[in-house]
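These notes are about the structure you will find just below.
The complex appears here minus one protein chain, its other protein chains still in place.
Should a chain be cited, it is by its letter among A and B, assigned in written order, with residues numbered from 1 in that chain.
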Amino acid sequence: MKSLKLALAASAAVIAGFAASGAAAQEDVKACFVYVGSATDGGWTQAHDIARQQLEDTLGIETAYIENVPEGPDAERAIERMARSGCTIVFTTSFGFMEPTLKVAAKYPDVKFEHATGYKTADNVATYNSRFYEGRYISGVIAGSISESGIGGYIGSFPIPEVVMGIDAFQLGAQSVNPDFTTKVVWANTWFDPGREADAAKALIDQGVDVLAQHTDTTAPMQIAAERGIKAFGQASDMIEAGPETQLTAILDTWAPYYVKRVKAVQDGTWTSEQSWDGLKDGILSMAPYTNMPDDVKALAEETEAKIISGELKPFTGPVTLQDGTPWLAEGETADDGTLLGLNVLVEGVDGTIPSSE
Amino acid sequence: MIVEAILLTVITASTPLVLAAIGELVCERAGVLNLGVEGMMVMGAVGAFATAHATGSPYLGMLAGLATGAVFSLLFGFLTLTLVANQVATGLALTILGQGLSAMIGESLVGRAGIKMPALDIPVLSDIPFIGPLLFDQDLFFYLSIAIVAGTSWFLFKTRKGLVLRAVGDSHSSAHALGINVIGIRYLAVMFGGACAGLAGAQLSLVYTPQWTENMAAGRGWIALALVVFASWRPWGVLLGGYLFGAVTIGQLHAQAFGIAIPSQFLSALPYVVTILVLVIISQNRRMTLINTPAALGKPFVPDR
Partner (left out) sequence: MRIELERRADSSPLFSLLSPLIAFGLTVFFGAIMFALLGKDPIEALYRFFIEPLFDIWSLHELMIKAAPLIMIAVGLTVCYRSNIWNIGAEGQFTVGAIVGSIVPVYFYEWSSPLLLPIMLVMGAAGGALYAGIPALLKNYFNTNEILTSLMLVYVAQLFLDWLVRGAWRNPQGFNFPQTRQFVDAAMLPEMVSSGRAHYGFAIAILAAFIVWFMMRFTLKGFEVNVIGQSQRAGRFAGFSSRKMVWFCFLLSGGLAGLAGISEISGALGYLQPQISPGYGFTAIIVAFLGRLNPLGAIVSGLVLALTYIGGEGVQFTLGVSDKVTRVFQGMLLFFVLSCDTLILYKVRIIFAGKSSEGKTS
């Protein structure tokens, strides 16, 4: 994925900074990665794998990975295999690896573990995640500005807090420029099925959506949006190749700065267990170039991005009303991280439901 | 027009199901149960995508998909027909192999821009309101799927060779006694099934979503298997079933977008439950089922001398 690498160059500056400070490795570190998907899936896992390669290049350390690991007993085996054969730090890159990571960590106190997107830690288990919603908010601002119908579409994967947060941030961003904006949601019930994602995209477009966001991993929705002549946002990697005249921007997973930082910490002996939730300002996610939009919208998007980076703008700031009309955040009130991580409510203006919430 | 738009989506979603199922139908009519449709589909998809990517021609890609499926099915044929290995186990193994092999071949193709097969607009007819764009402004795969279903129906029930194929599927020993080359006919049927599955895979990577991703058939091969039984082994039944299945799948996405609050898992399960119910209803008609079910399905055949 040429374009993905290109986009990751944006974070190269951050990495270079770490490299300069850590010329000589203090300790032999081997970083290992457990992937839930294929290392060449063109989405979530590939972004981690590209970061792994950058980590290798930057620090000159040994790395290894096991791909396509099912969440369950197999994960425990894969993680333990790493812990018992020389890995000093193990990154487990899927939510379903949480309990297996903790179980293995208890047996191998000298090995450090980092679990992506989870919420449980231990002395030698840290968690990390990315504030994707910051990117979703910017997408929303763009969508609200360019949409003529005032209806945006959002292809959801599964109704977990991460996705609900994304939908809400998207709607709040759009609302900030167009108070009448609505977001139609369709749950595809998959992270990865190009056909189904394409079907969901078509359904949304047929129902009047003229700007499309996706929370699934393949480029299929982007292709459909291109075919139908509407605009869309990419996910996980730069999807500009699939929609040269369609992609407005994409939210890029750029894990490398985080991986470099943490492995450096192991080398320096300063690693501690923490719950890290980095955002745009840390380079753990970044925005693909703003394309296919008028200059004033582009300027607005860049301004929003700058404000989020500086901390001046927090996407989840009141007044915010929920879908059913009840107030959620009061004027000036900001949702705390705990609330966001367990988010299970949709905000006003979202046209859709969270299935199976009692 | 929303109805027309929905129907267009349904057609694209149903075509690969129909293609794969009609191939399997012929195979089963000859008495061979090949559970490897999913594996043959992904092989066809990667073959078609790689060829289209290399040559720039979606039509060459389509042919390559067809050929990949047919050649890959030969592996199944050799094991089950020549070496009389168990068909169920071999079919499942074929899927495992196909998924691994296609992922290996396609590793460098992930994320590459695909080439979409253009629609073939049939003059005059495509100008008919409503049905014109639906039926006469489609890609080659759609026309082919209809033609193959019609051709198969004609072949099976109106030609001598079709009769022979059905005889092989009903009782291979009697067919053999009549001097029919049972194994030869079954090889052809298996390859036809493979070619159709390959074609279905090619539709996925050239029309449905012009790209290559691992396991992109995502269970459609299994649905195709279900459709054959759903249709009680009748070609036009496959067409009907394929479109019904497509309609339910697409319909549930639209229901969501309309804001109908049914848990999406229930909506997703609906097509499967509907298939079971329809199956129960049609199976009630014992005579019809008996006439249409290939009696020798799945049974190995070794000619005595």
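Heads up, the rule we're going with is that a residue touches a chain if its C-beta (ideal position, glycine included) is under 8 Å from a C-beta of that chain, and two chains touch if they have at least 3 such contacts.
From a predicted model like this one, the values you see are computed outputs, not experimental measurements.
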| item | value |
| --- | --- |
| Residue of B:Ile2, B:Ala54 or B:Met104 in touch with the missing chain, whole complex considered | B:Met104 |
| Contact with the hidden chain (one of A:Glu56, A:Glu71 or A:Asp278) | A:Glu71 |
| Candidate in contact with the missing chain, chosen from B:Ala89, B:Leu178 or B:Ile260 | B:Ala89 |
| Contact set of chain B toward the excluded chain (per top definition) | 35, 75, 78-79, 82-86, 88-90, 92-94, 96-101, 103-104, 107, 219, 222, 225-226, 229-230, 263, 265-266, 268-269, 272-273, 275-276, 279-280, 283-284, 286, 289, 302, 304-305 |
| Chain A residues touching the omitted chain (full complex) | 38-39, 64-68, 70-74, 76-78, 80-82, 84-85, 95-96, 99, 119, 158-161, 164, 189, 341-344, 355-358 |
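Going forward, only the chains that are shown with their structure count from here on.
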| item | value |
| --- | --- |
| Touching residues on chain B, where the partner in the complex is chain A | 2, 5-6, 8-9, 13, 103, 107, 110-111, 113-114, 116, 204, 208-211, 213-214, 216, 218, 220, 249-250, 253-254, 256-259, 261-265, 268 |
| Chain A - residues contacting chain B, complex | 1, 4, 38, 40-42, 46, 153, 184-190, 192-200, 202-204, 206-207, 218-220, 223, 227, 237, 241-242, 351-353, 355-356 |
